[in-house]
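The other protein chains are all here in position, but one chain of the complex has been omitted.
Which chain is which? They are A and B, in the order written, and residues in each are numbered from 1.
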Amino acid sequence: MSPKPILSAFRQALSEAWAGGAGALLPLGFFAGAAVLVPLGIGTEPGMLRAVGPGILWVSLALSSLVTLERIFQSDVEDGTLDLWLQAGAPVSAIAAAKTFAHWLTAGLPLALMSPVLALMFQAEASLSLLTGALIYGLGGLAFFFWGGVGAALSATVRRGGLLIALIALPLYVPTAIFGSMAMRGAAFGDTAPLLLAASTLFALAAAPFAMAAALRLAAD
Amino acid sequence: MLSATNLGILRGERVLFEGVSLSVAPGEAVILRGANGAGKTTLLRILAGLTRPEAGNVTREATHHWIGHREGLKPHETPRTHLKLWGQAWGAEADIDAVLREMGLSRPADVAGRYLSAGQKRRTALARLMLDNRAIWLLDEPFTALDTEGRDQLLAMVARHRQSGGAVIAAVHGDAGFAASREMGL
Partner (left out) sequence: MGMLSAFANPHRFLALSNWLAPLFYGVGAAMIAWGLWQGLWVVPKDDYQGGDIMRVMFIHVPAAWLAMASYSGMAAASFIWFIWRHELADIAAKAIAPLGAVWTALCLATGSIWGKPTWGTWWQWDDARMMSVLFLFFLFLGYMALRAAMDSRQKAARAGAILAMVGALNVPLIKFSVDMFTSLHQDASVITVDGPKMAAVYLWPLMMSGLGHMLLFGGLVMTLMRAEIWTRRAARQRARLLAGA
């Protein structure tokens, strides 16, 4: 087995994401838009915004991962690329993982990098912990994208699969959302919460590709 | 080179076909015939390992190329980037420019897939056959959308492939244009 097909899958996914019109800007816009709607809905009292800000960002991150995931495998089914990847001579799980990781790089990581800005808008103090926060959003986002990828692969042949992905992925997002928001609140839990978040992300990285592989074989069948 | 025994498959509760066996030896070409919906594509997909049959099994003793209905070309890919990508994925060292020239794709070589005509997309897919030397070609309606020139080009490729000991299994409507070792009706 050679790693070449895996690298090629990664490259293709990256170029596809960048070529898809606005590239990383679209998920960013969605993320920011969803987050910014909240103060308009619940009011602008600074103390309250500071309290709910991290949670809002988690919800926005989860939502934007779901919205952008819909097409990653569906387009492969429609244009016949999936058939080629399944016959590329590399484990399908590795191909799926490479594609999902590329997708996270273009649609997930930018959100994490932008989180400090949004956190400031939610009245957070400017401090180094905003950067720690970005790291935590990045880590949690990775788990979101991998579990969401399972939903995306399972509904790759379903028209209007987006709603289905959300329903499938929602319960799988729970541990990440919980550990992630605990990690954000930091001090109360010491180091446990970030470690738990890292562990659950590792679990997603280890388990989800196999489910995606089985689902993609089904989508091609 | 490739043999399949007693293949059977259901679609829903409908038996699409059963008891289908076929084999192909070096230099041979098998043409699959059948009305629309008879299961030619499904049979080819089973032979390629994409679809799992309900009964029977397939043995492939060599690597294969797959040309399906859908070209496998992304809207943002140009013929050149497409062939480069798959050349890299397969570890093939073909000269991309030469392949493009031979397939008559030199002019649209850098045009994104979404702007290519159906025939140009088809040629791009067929160009993959030249990237990597693989003994078995599985072709599903390979002549679709090709003009006369493209058709002659594909026929020449098939002839060369067979002369050098390759095998072809193709689903074709109408005149295949090449002498088949066997025709198989579904």
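Heads up, the rule we're going with is that a residue touches a chain if its C-beta (ideal position, glycine included) is under 8 Å from a C-beta of that chain, and two chains touch if they have at least 3 such contacts.
The structure presented is a predicted model; accordingly, all values stated were derived computationally and were not measured.
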Of B:Gly19, B:Gly37, B:Gly91 or B:Gly165, the residue in touch with the unshown chain: B:Gly19
Options A:Ala51, A:Leu120, A:Leu167 or A:Leu195, residue touching the unrepresented chain: A:Leu167
Residue ranges of chain B at the interface with the undisplayed chain: 8, 10-15, 18-19, 54-55
Touching residues on chain A - with respect to the absent chain: 150, 154-155, 157-158, 161, 164, 167-168, 170-172, 174-175, 178-179, 182, 188, 196, 200, 203, 207-208, 211, 214-215, 218, 221
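As a working rule, only the chains that are shown with their structure count from here on.
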Separation of chain A from chain B, taking each centre as the mean of its C-alpha atoms, in whole Å: 36
List of chain B residues in touch with chain A within their complex: 45, 48-52, 63-64, 66, 68-77, 81, 85-86, 88-91
Chain B partner contacts - residues on chain A that touch it in the complex: 2, 4-5, 7-9, 11-12, 15-16, 19-20, 75, 78-81, 83-84, 86-89, 217, 220-221
